[in-house]
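Missing here is one protein chain; the remaining ones are kept as they sit in the complex.
Labels A, B and C are assigned to the chains in the order they are written; within every chain, residues are numbered from 1.
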Amino acid sequence: MPSARQRQLRTLLFWAVPALLLLLPLATNAYTQFIVNGMLISVLVTLGFTLVIGNLGQLAFANTAFFGIGAYASAILSAKLGLPWIVTIPLAGVLGALGGFLASSAALRGIRSYYLAIITLAFGELMRWAYLHSKPLTGGTDGLPLPREAMFGISLSDDTLKFYIFLAVTVLLVKATLNLMRSRFGRAVMAVRENEIATASLAIPTARVILVSFIWSGFVVGCAGALFARHVGHVFPESFGMLHLIASFAMVLVGGLGSVLGAVLGAVLLTALPEYLRAFPGMEELFFGLIVAAVLVAMPMGLASLLRRLSPIFVERYYREES
Amino acid sequence: MLMQLTLGGFAQGAIYALIALSLTVVYRSTTVVNFGHGDFVMAGAFLSYVLVVLAGIAFLPAAALAMIAMFVLGVLFSKGLIRPIRGGPHIGLALMCISAGYVLRGIARMVWGREVLPMPAVFDMEPIFLGDLVITGDAVFIIGTVLVLLILFFGVLALTDLGKMVQAVYQSPRGARLIGLNVERFNDFSWGIGAALGALGGILVAPVSLLHPDLGASFLIKGFAAMTLGGFGSLGGAVLGGILLGLAEQYAGAYLDSALIEITAYVVIVLVLFIRPQGLFGRKAVVKV
Amino acid sequence: MTELLNVQGLSVRFSGLTALDDVSFTLEEGAVRAVIGPNGAGKSTLFNAISGYVTPTSGSVHLKGRELTKLTPHEIAEQGVRRTFQNGGLFPALTVLENVLTGLHAQTEGSFLDILLGRSKALKSEAGNIHRARELLKLMSMDHMADTRAGDLSGGQQRIVEIVRTVASDPPVLLLDEPAVGLSPVARAQMMEIIHRLAGEKGVGILLIEHAVELVMAAADRILVMAAGARIAEGTPEEIREDRAVLEAYLGHS
Partner (left out) sequence: MNKLTSLMAVAAFAAAPALAQDAEWETQGLTDDAITIGVMGPFSGNASSYSKALIGMMAYYDKVNEEGGVHGRKLVAVQEDTACDSAKGLAAAKKLISQDEVFMLQGNSCSGVALALRPTIEEAGLPWIVAHAVSDSISTPLAGNIFHGVPTGSANGRAMAAFVLSKPDTENVAIIEHSNDWAHSYSNPARDYLKEQGVEPTAELTMERGQTDATAQVLKLRQNKPDFIIAALYEAETAIFLRDLKKYGMGDIPVMGTAGTDLENTLKRTGDFDTVKNYYVIHSYVDNLDGEKMKPWGDMIHKYYPDEELSTFSFVSIGSAEALVSALEAVGPDLTRSKLIAALEEVRDFDTGILSDPITWTPEDHQGVKGSAVAGFVDGEPTVLKAWGQPY
């Protein structure tokens, strides 16, 4: 286990990274800033995803559905009800959580493993169909543009402003998720994955653990959806199809299944890499496919496991001993 | 109109049945659901295209060659990529299948991404008009081929020694291992058969449709829906589920709204899993909590 | 001695098959009661019925006068009846310390929101539990293994950690499902010692399924013998050793 000093170092590191990131806009242009903003969104999506498929061990593919629900919720609330976008972020999270609740109701009915995968896939595609065919609300195929809006006198089309907002939301949600994972709840989530029957024998309400995991995953990804809506400025049904699933998978796996640190690493790396692959259009599917296959065979626990070997400060423990 | 829809439903359903059957063959022996199967179907269609159009081989031998090639690919996939992670979590296996599918799709896209390819019509027979009912060459060809194949498949399974062995493995892989059967090799073989049968689905679709790298995605979902409807793991159920799904799509499209065709499969999946998770014939599809 | 567990007329039938047939007994504070019987005698069904994994067809289970029969497994565990599992119920990917902490789940304070926000209420309670878990491990001389993955422990160590996890919350009643299976003689002796200490020092009422006869005879105050789902004998170890029905049941099946 990490020593008290290592724990302090870890805490320092955790806050130093976002603190340093505050200076990042000095080094970026509109394009690189946009990519970085996209990374922050991917971090949240991957985080929510890894919680369910990694920690809880449930094969639920409803991630794109939560993401879409969040994005549409944010777009609809700001475009149709005139709410300030920043207010729609938690609301989108709540609606994403509602999606999580629906997905968990399948898991709690005993629909698990591949069945859960299939039914959640179907759920995601039904949502996409619903966006397409609810034109008055969602704009149908034309999508829904977010209204122009300013905060602190700066237009929300400004990538630097968006960066600071995205960063704040991401740091908050990552920290909250870490708190969660390093509590009795986080242990219970893992316990359910390892042995659901034995978990119940320890006075842990397993159904509630599954329910809350899905809800939190939906909340995080729903918030990410709201960020995405503003990131692109225009929400289309096509952004939430099955095609986007493989990228999410790759991020979860490359980083390390069930690891918060891994979610961050995987999301950052695999959002950046396709930009370097821009010179070779059409290679992305091949590339992601090969990466996932290679990681599965050669490094099933992802990059996080390498870091763990490097230094104990990267070991993620499911308890918290404050120094 | 009902008769016509029924015929159309059977022709579509025959393809779904084939795909669901091929998924089930793999699932029954290896307990892996191939989430990349749609792309195997696509690969079959593209291979037959390459052989027919580019290499100038006649359709039937080309189809046979494409199936053999896909059989080999299935075996190699099982040996090279599934075996190393067998026994690991389902998530890993599902992801491996998905990524294999993406690789196939990526290859197809690299080579043909910018063209939508036509396949020459195979059964260019004049349609037969029976009163209001039109019977087309395509429909006859698809239904006929699938029917022959199903008879062959279930015949082998029920009547031959090989079939009995296969059924024995389905009953108890451990028992099969005890009597000296090489289960690993049997699994490779199942992957090969699954890939070849799925490829045949693609090959049959190719002449009536057009080829593009995303061809497989919708078939995968149809296959899942058919499997779920028939009962996960039931070979006969997969076939019946496929046919019923084909019919349901046609009826829903014609009598309700054509926008429903696209989501019939999804609705079937959700309803069946919530109301009768074991499907029509399957063992219970739920894990005991 | 105070009565803890009162099992009355407990029966379980699965589609016509009687797995448990009208079993009644009581368990008192500090008592160790063993359940023995050949395979298929209904011992595991009895455990599952008491701990809520199987719904009894008839009969009742009370803990200190409170009915448990209709409760779910985690509710029964929360009431204070905790169990181990025959095949080992540890979470292999969690560390030893994390495993023990899961046993203190219900004893941890702080709502979901407290946890999310990292409020001191939740943190303090967590810190207290970590301290307690370490103490318990130290008692078993397992504290040096606290950060080892449970899956990497030896079979005997796993059994001990599972018991530590199960008793961490100080439950009044403990159901041990073959705690000594697969253990070395040294580990068996240690297990005996643990059982004695739990019953003698802490007054835990222990219900024990065990095949190892010498362990049963040495550990149990009373023995319940089952065959084909029903109780065929009950008594002190000495009485059971003499009982003809028991001998027949065993001889008839071996």
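Keep this in mind: a residue touches a chain if its C-beta (ideal position, glycine included) is under 8 Å from a C-beta of that chain, and two chains touch if they have at least 3 such contacts.
In this text the structure is predicted, and so the values were computed from the model without any measurement.
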Which shown chains does the chain we cannot see touch? A, B
Selected residue (touches chain absent from view) among A:L98, A:L137 or A:L243: A:L243
Hidden-chain contact residue, picked from the options B:V134, B:V183 or B:V267: B:V134
Per the touch rule stated above, chain A touches the missing chain via residues 25-32, 34-35, 38, 132-133, 140-143, 145, 148, 150, 152-155, 157-161, 228, 231-234, 236, 238-239, 243, 275, 278, 281-284
Residue numbers in chain B that touch the chain omitted from display: 1, 4-5, 7-9, 11-12, 15, 109, 113-116, 118, 120-121, 127, 129, 134, 136, 138, 205, 208-210, 212-215, 217-218, 249-254, 257-259, 261-262
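What we mean here is this: only the chains that are shown with their structure count from here on.
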Could you run down the chains that neighbour chain B and chain C together? A
Nearest to the mean of all protein Cα atoms is the Cα centre of chain A
The chain whose C-alpha centroid lies farthest from that of chain A is chain C
In whole angstrom, what separates the CA-based centres of chain A and chain C? 40
Roughly how far is chain A from chain B, centre to centre by C-alpha average, rounded to an integer in Å? 33
Parts of chain C lying in touch with chain A, wherever the complex brings them together: 51, 53, 72-75, 77-78, 82-83, 85, 89-95, 97-98, 101-106, 108, 110, 112, 115-118, 122-123, 126-127, 129-130, 146-147, 165-166, 169
Quick check on the complex: what are the chain B residues that touch chain A? 33, 35, 81, 84-85, 88-92, 94-96, 98-103, 105-107, 109-110, 113, 217, 221, 224-225, 228, 232, 259, 262-263, 265-267, 269-270, 273-274, 277, 285-289
Quick one: which bits of chain A touch chain C in the complex? Just the residue numbers, please. 1, 175-176, 179-180, 183-185, 187-188, 190-191, 193-195, 197-206, 212, 317-322
